[in-house]
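Heads up, one of the protein chains got dropped from this complex, but the rest are sitting where they should.
For chain A:
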Amino acid sequence: MTQSVVVQVGQCGNQVGCRFWDLALREHAHVNKRGLYDEALSSFFRNVDLRKSDGGDCCVGGRIQHLKARAVLIDMEEGVVNGILQGPLREVFDSTQLLTDVSGSGNNWAVGHLTYGSAYREAIVNKLRKAAEHCDCLQCFFLIHSMGGGTGSGLGTRVLSLLEEEFPDVCRIVTAMYPSAEDDVITSPYNSVLAMRELTEHADCVLPVENQSLVDIVNKISVMSHGAKPGSALRKDSTVTSGQGSLSPTEKPFDAMNNIVANLLLNITSSARFEGSLNMDLNEIAMNLVPFPRLHYLVPSLTPLYTLADVNIPTRRLDQMFSDAFSKDHQLIRADPKRSLYLACALMVRGNVQVSDLRRNIERLRPSLPFVSWNQEGWKTGLCSVPPVGHSHSLLALANNTCVKPTFMELRDRFTKLYRKKAHLHHYLDVDGMEQSIFSESLSSLSALIDEYHQLDATKARLIPDAQRLSIAR
């Protein structure tokens, strides 16, 4: 069984991370009835016996003493991390896992990446190494940060390249929160494009998430729960909708949105943690969904978003779940994958779903989804028998689809609008180590990426004949 370490950077990263740990604990509490520290728990948590003088880890199989998250929390201002340490999750982290500073990054990628990146390089590497040492078999680093700010995007991407240097064999999966057009941080386009280059070069997989999509999804859920028909009350304990254990007693505005992202992480790792008839490990995700090294942006979509309290799930609802996963309302970035080209798609199913249900739905949906010519049947499937809390089954779809191109193009447009006028540029150039060339290089990296997607898109309408086979002398 493998372990994963979560590295949460910046305000957004830490808030999402906090929701993730809460949900992970709840999911395991739901499944693990006997209080034993099993393999599934050990993938994200250490079991520590505080009475031992060296604070040593206990092995798998014993009773749960004290769970510590396999996490590193980094923020350049103290508010969020302090909030976590005072909240219900304080027992799950200890001070050696935290790295904070006081003054923040001022929404400046250069400050985060260069100034703090150099100043804290040693400390960060030490903390990462410590976390890795506690793992028997470290498989993956999950990095969570936003793209628009200074710490998350700047220091977060610095951490990413440190991870590549120090742990080249460990998979790096980044969950990056992209700003919407109406973002209140003016320099978010700069920060995002500068960070994009790092993600393209150093990450194995990126799961882009857009705030606006999360807002839309949350609104849909609240419409469902308030305007519901009588007799169709929503289940309250679902991990997607309920926000218990948040940082403050009242639910903060971003909590519901962060919940969704936290569920995404939970579902991706479900097959690695629990058993099923067709397992899908984390290294298989990168292997199957990344056909070319730079095209590793995977559009996530999660269904169902809520469950009705009605326990009987007819097949129709199961099929509806599959259809929903491909509708544009359920994608976590604003994109319509059905209109663009699929390079590859992974379906991770949890709960009591059999391979015949899976096959039936793939056959049903396949004709309406445009796949690239050399990957006409490009599906990666996984079946995990343990459903998430509050649902009888769920589906996570990860698509490598050219529909990310419009998102990136918009980002590039917003960047160019500012860059042409050299607006706010001096804040960046004043930082030690920052040069104008970094801006232009990041821009061309983004343009090159958009071009690669564009090339593939161009093949969409064309009917590509089969490649000429080798001929054998008879």
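One rule holds for everything that comes next: contacts are C-beta pairs under 8 Å (C-beta built on N, C-alpha and C of every residue); 3 or more make two chains touch, one makes a residue touch a chain; residues count from 1.
The rule is simple: contacts and distances are computed from a predicted model.
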item	value
Complex member absent from the view - protein name from UniProt, among "TATA box binding protein", "CCT-beta", "Tubulin delta chain" or "Protein transport protein SEC23"	"Tubulin delta chain"
Touch with the omitted chain, as defined above, among A:D136, A:D329, A:D413 or A:D451	A:D136
Residue, one of A:T100, A:Q320, A:T381 or A:S447, that touches the chain absent here	A:T381
Options A:A131, A:I173 or A:V290, residue touching the unrepresented chain	A:V290
For chain A, the residues touching the chain missing from this view	1-2, 39, 136-137, 139, 275, 277-279, 281, 283-284, 286-293, 343-344, 346, 354-357, 359, 362-363, 366, 373-381, 383, 466-467, 469-472, 474
